[in-house]
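Provided herewith is a single structure, encoded as structure tokens, for subsequent inquiry.
Every protein chain of the complex appears in place save one, which is left out.
Read from first to last, the chains carry the letters A and B; within each, the first residue is number 1.
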Amino acid sequence: MKKITAVLLIVLALIPSLAFAGGAGEDSSAESSGKTVIRLWTNDRHDATFWTEKVEEYNATNTDNIELSYEIYTDNIWQAVDMAFQTGEAPDIVKYDMYFDKYILDGRFVDLLPYMTDEQKELTEAVWYEGQNYIDGKLYFIPTGNTCLRLFYNKTIFDRLGLEVPETLDEMVNAAVTITNELKGEGIYGFACNLKSASNGLKRSLEPQVERGTGLRLGYDFGTGTYDFTPYIPYLEGWSTMIQQGFPGSESLDIDPLRSQFAAGKIGMYMSYTHAEPGVYVNQFPMAEGQEWGCTYLPIDGDQLYGQYFTGTPGFLFNKDGENFDAAWKAYTAIFLNVDNLREHFEQGFGISSIPAVLETADMGSDYVNNPALLKADDDVMYPKTPEEEYAQDFIVEGLDMYNTFGAIIAGQLDLEDGIADLTKRYNEVNERLISQGVYERIIYPEFARN
Amino acid sequence: MKIESIKTRRYIFLTIAYIFAIVMCLFTVYPIVYTILGSFKTNAELTQGGSFLPSAWHFENYSKAFMENDFLRYGMNSIIVGVGVLVLAVFTTSTAGYVFSRKSFIGKKLIFSLYGALVFIAMGSVTLYPTYTVLSTLHINKSLLGLILALVGGQITNVLLVSGFVTTIPTELDEAAIIDGCSQYRTFFQIIFPLLRPILAVVALFSFRTAWNDYLTSFIISIFTPSIKTLTVAVVQMKYSINAAAEWHVMLAGASISIIPILILYIFAHKQFINGLTAGAVKG
Partner (left out) sequence: MKITKKRLRESAVAYSLLWPNLLLFICFSLFPVIWMLKYMFFRYGGIGTTETFTGLENFMRVFRDEIYWKSVLNTFEYALGKIIITIPASFALAYILNKKIKGSGFFQSLIFLPTIMSSAVMGLVFYLLFNVYNGEINRMLMGIGLISSPINWLGADHAMHTLIIVAIWGALGNYMVYFLAGLQQIPQEVIESAEVDGATGFRKLWYITIPMMGPILKIILMLAIATAFNDMNMILVLTEGGPYNASMVMTLYAYKFFFPVSAANTVVPQFGYGAALSFVSAIIAGVITILFLRFSRKMSDM
């Protein structure tokens, strides 16, 4: 027993040294090699292979002794950054997300303009979006690409059944139902959505579709400065039909399993981002033999077209407290602001470029030629922020949020009319309360008003 | 009663017992066998269905898991964390259990009632964030040590368990030792500690298992220091990795990698696992 006690004590004494080996060891090894290590955090997975290769190439060849560590986070990048800021260990570079707006306002990121050469300014001027990345004359990140929401459909299935590519909501619903009815026996269904998380699924599908058809943004009418979810009703009815007669288990699907089933030819239609899908079906889930995908604009109810939101992506934020901003900027510009890299990125289908110099010289791949809808169109617009986005900390709606309400309605768990009326009421209550409390003034943008 | 009928009864009982036991065994073992066999299959076999056994044994799933997902490092982390938690849990619960059972000291009432109060409170997920705050205040949030300490935690249940066990040891033993001139510490470490072995074995097994399998705490703490991820966290996160949906086979290989070490330990020490737990539960 003495022996055991002795062993216990020795192990106990060793733990600290063992334990610190994990975290601290890394830093010291990096320092001893004399390299300046720059940490970049991103959650982009679809083009990870592309950028990892470019980063490795840069790390191997650059003469400034810079090592960029390209770290891919999953869905928890937001929390990771929160924690990192809390302990003063935030990465030098982090991919922009709207969640980080609070840090931009807090002055935690670098204004890039003073560091940019005239050449770089000229290159990127087209993507300085007032109020988004360009705020009060300061530029915080450079979204070199863009992503829009589109309907992706399986051409093979559509051709086989002689279906037209849908342009209206009704046509889409009919196509979805037809596919399911005709091909269910083969395990092929008309429509699917990654509804495991209703907010993740619907913000990339139903929401932009409704925007395009109604001009509402997240239920908000910029003309009146109030919320109104009533125009969502026809869409929710259509969705309800499509999901309930669609691919089984949409409510427990993540996007990647959905894509793998789409690639296998089991799904007729789904909606997703233009920047990711072309690359996905080349690298992640090659389409099954004989299956071909197509891409078209989101079908709407009626013929009045409104703007549909698009996002500038990827953009990178630079930590103000980072010790090596110069090195970080150097590495960033050499890799991510490099026209050749950006062109290659675009040509290989890893993202849709927003940089004119890239678009003009790029060799459009067949994906883009066959599916012009992949590119940003004039009615893809950048909306101003709704109260819920702009004042996220204060704008707390109790109960089911809009996406989860929609999800429950689509699944038939909640009454359509009641659910929507209640939703409108709850959002407006918060909006009016915050206005009367003086948190903000009613947010109105006449140019985004619904007619 | 006739011997015949007793025999028949016993026969019927045995038949039912065996059927029940076998069904339960199939139920418990199936997912594990599925995982391990699945880790040798191709992705197509898994997602499109195939035979129970892999059509060919694809060992490369494992090399893929090790090479592309850094599992060697996470495996080491898991071992360090598991052993560290085990040792610290055994050490801290034995001393605390002893003190609570044997000593009267200033503040005992307060401290003991705090332990007693918290043992009944199911805190759930609220502890995660403050735990992280403590670690970052102490600047150990980036190291395995921080993870180990957080996983050891207060050990309230185990302390009470050990304390109850100490009570069953006659006080004459320590009194005799002290009369013999043993210091208080020697009395504990040389007389009492060895006698605690059965209950400490339970504490050890429990805490190792908990640490090895823990997901939430390890996940939250390693969110921004990926290098201290444990195997469990790494495996679960594969679900969100670049190729998750296309690589069920690699994911199952990962799951197997996290299962197999503890499985091997179990195969060699299953009697100790079960008997240890039994002995502990009885005497505790």
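As a convention for this text, contacts are C-beta pairs under 8 Å (C-beta built on N, C-alpha and C of every residue); 3 or more make two chains touch, one makes a residue touch a chain.
On a predicted model such as this, the values are computed, not experimentally measured, just so you know.
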Query = Of the residues listed, A:131, A:248 or A:286, which one is in contact with the missing chain?
reply = A:248
Message = Take the complete complex as the reference. Which residues in subunit B touch the chain that isn't displayed?
response = 1, 6, 9, 13-14, 17-18, 20-21, 24-25, 27-29, 31-32, 34-35, 38, 46-49, 88, 91-93, 95-96, 98-100, 103-108, 111, 114-115, 118, 120-131, 133-134, 149-150, 152-156, 159, 184-185, 188, 209, 212-216, 220, 232, 235-236, 238-239, 248, 251-252, 255, 258-259, 262-263, 266, 270-271, 273-274, 277-279, 281-282
Message = I need the residue numbers on subunit A that touch the omitted chain, in ascending order.
response = 75-76, 78-79, 82-83, 85-86, 97-99, 102-103, 106, 108, 187, 195-200, 203, 218, 247-249, 251-252, 257, 261, 266, 388-389, 392-393, 396, 398-401, 403-404, 407-408, 411, 413
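Just so we're on the same page, only the chains that are shown with their structure count from here on.
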Request  = Just give me the whole-number Å value for how far the CA centre of subunit A lies from that of subunit B.
outcome  = 38
Key: In the complex with subunit B, residue positions of subunit A that touch it   = 1-2, 5, 8, 11-12, 15-16, 18-24, 26, 45, 48-49, 71-72, 74-76, 79-81, 83-84, 86-87, 89, 254, 256-257, 259-260, 284-285
Task = Over in the complex, which subunit B residues touch subunit A? Could you list them?
result = 47, 77, 80, 83-84, 87-88, 90-91, 132, 136, 141-148, 189-190, 193-194, 197, 220, 223-228, 237, 240-246
